[in-house]
Structure formats: C-alpha cells, structure tokens
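So that we are looking at the same thing, I have put the structure below in structure tokens.
Shown here: the complex without one of its protein chains, the others still in place.
Moving on to chain A:
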Amino acid sequence: MRYDSLLDSLGRTPLVGLPTLSPSPTVRLWAKLEDRNPTGSVKDRPALRMVEAAEAAGTLTPGATILEPTSGNTGISLAMAAKLKGYRLICVMPENTSEERRQLLRMWGAEIIASPAAGGSNEAVRVAKGLAAENPDWVMLYQYGNPGNAAAHYETTGPELLEDLPEITHFVAGLGTTGTLMGVGRYLREKVPGVQIVAAEPRYGELVYGLRNLDEGFVPELYDESVLTSRFSVGPRDAVKRTRELLELEGIFAGISTGAVAHAALGIARKVVAAGESADIAFIVADGGWKYLSTGAYEGTIDEAEDSIEDQLWA
C-alpha cells in the first residue's frame, strides 16, 4: 500500500486469526497487530490524534514544547510526530522502564525527565502536572484525560475491528490510560448488541504500588466503568507465559502487556467453551517485544523472567 508519508500510514492494521491458540472452530481468537503502526505501537493512534486536535484548537503552535507523562509508547509516538512537525518534546518517565524505550526517545530527539520508580506511572503523572503548572507555555496533551485519546479508538480502531470481524462477541485490551477500551468499547457497544468489553490490567510488583497513602491513588479521568463488562488483574507470571505462547504457537513476537491481554482472552475463551457457546474474541497486540528484550522476559525459565521484571513497569 502507498502513502504520502509515514504519518499517513497510521492504522488499518491486520487482524489475524490464532488457529492454534483458539480452543475450537467456533470459539476463535483474533489478534489486531498494532505493532504495525509507524513507531511500532497502538499509541501512534491517540498520540497523533491528540497532536492534531491541539494544532486545530490553536494550543499547539510552531516551535512549542510538548510535555507528557509516559512509560514509553506514547512518548515514542509523540517523539516521532514532534520531530516531523517541529516541536520540542519532554517526557516524564518512571525510572523503572526499559533502556530500549529511553534510547528510542532520545533517538527521536525527546528529552527525558526521570520520575521515581516507587509509585510507577502515578509519580510520572504527579511530576508532569507539577511541571505543567510551573511552565504554563508548555503543552501537556495528558493522555490520561484527553478525550482525543479515546476518540482515536472510537474513530479508527473500533470501525476497523467491526469491518474485519462483524461477528465479534468480545473485545479485550490492556488497561492503562483506558483510552483503547473506552473508545473501542463505546463504538462496539453502539453497533454490536451484547458485545463484551474486557479489560486486562497489569499487576505489577509492590514497588509500583508504593503510595504514601491511599488518597494518592489514581483513576484516569477518561475511565468510565460502565463501558466495561469485566476487568481482570494479570500478574507478570501469566503475562510472560502467554507472551511466550503467542510466539511459540502463533509466531507472534509481542510485548509483555500483550501476554496479559492474551491471558484474559484465553480465560474468556475457556468459559465460553465450558458454557457450550461460540465466540469471536478480538484482542489488541499493543506492541512488539523489541523494546522489552533487556527486561529478561524472553529467555531463561518463567521463574527467572518473573523475578527479573518484578519491579519494572512491563506494560
């Protein structure tokens, strides 16, 4: 396919069947390969959508500085767009994120401000909000609360899924900003009666939940519980096991968060089989495994992999 530029090639990603992992010909799993986006992750969709909306609104003007809290992918997407469009980008990123993500950000010219590992993305959000208040001329797109994030998925990811899989019964994705689940979930609920919208939430090591008190907890402004039908917590062991199964059984080299999503999808598939029903379950492959090779998730025993990603932000 031909496009005028890299940015124009966004989206329209393949939806592939998983014939080996699917439990039966009537309970089928499908993977939407979002690693096939310009910078290799699903975040290209919301990042570009938020940038374009800010440009249209006049808040983002030539030479402006963009600020964003990110654990990696959104920052990388923004860095690419900022490079091409002539913006300066500052990412606030937790210390416990993989080296590959830092290298990619630097390569695309982004500046990185580290936030403490303890508290994970919560701290990145807190630090970024502080910096935004101190630097009113910087533009914080703020993916956790920017309606453009969910809108990108409502306008593109959702329609693509329905076009490729009109018989869809379940949609499963990772829960971070909640943008993918809110956008695709709203779209599918409008079009497909009874569709199930399932969140897979990564369960990190204790360091990441190291708040000083419960009032420092965080729920993304975009989150609307009523869009979801269920929400599962998936720990690192299951995430790593499924990431490896995707590679071994279906040839898909995915990031660790996709393993968590696949785990939830397979859990649903098992329940559907037990109930004697049929289903077409689509899930999001948010990115490929390249950026996580240094985490240790892809070699050694499952125990070793689980230990090595314990205190890292693996999704």
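Convention: a residue touches a chain if its C-beta (ideal position, glycine included) is under 8 Å from a C-beta of that chain, and two chains touch if they have at least 3 such contacts; residues count from 1.
Throughout what follows, contacts and distances are computed from a predicted model.
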### Message
I notice the complex is incomplete. Of the names "MoaD/ThiS family protein", "Cytochrome bc1 complex Rieske iron-sulfur subunit", "ABC-2 type transport system ATP-binding protein" or "NADH-quinone oxidoreductase subunit J", which is the UniProt protein name for the chain that's not shown?
### Response
"MoaD/ThiS family protein"
### Message
Touching the hidden chain in the complete assembly: which of A:L175, A:A265 or A:A297 does that?
### Response
A:L175
### Query
Which listed residue, A:T13, A:S121, A:T169 or A:T243, touches the chain dropped from view?
A:S121
### Message
Among A:G58, A:P136 or A:G217, which one touches the chain that has been omitted from the display?
### Response
A:G217
### Message
Please output the residues of chain A touching the missing chain, sorted low to high.
### Response
43, 69-74, 119-122, 124-125, 143-144, 174-178, 199, 201-203, 206, 208-220, 225, 228-235, 257, 313-315
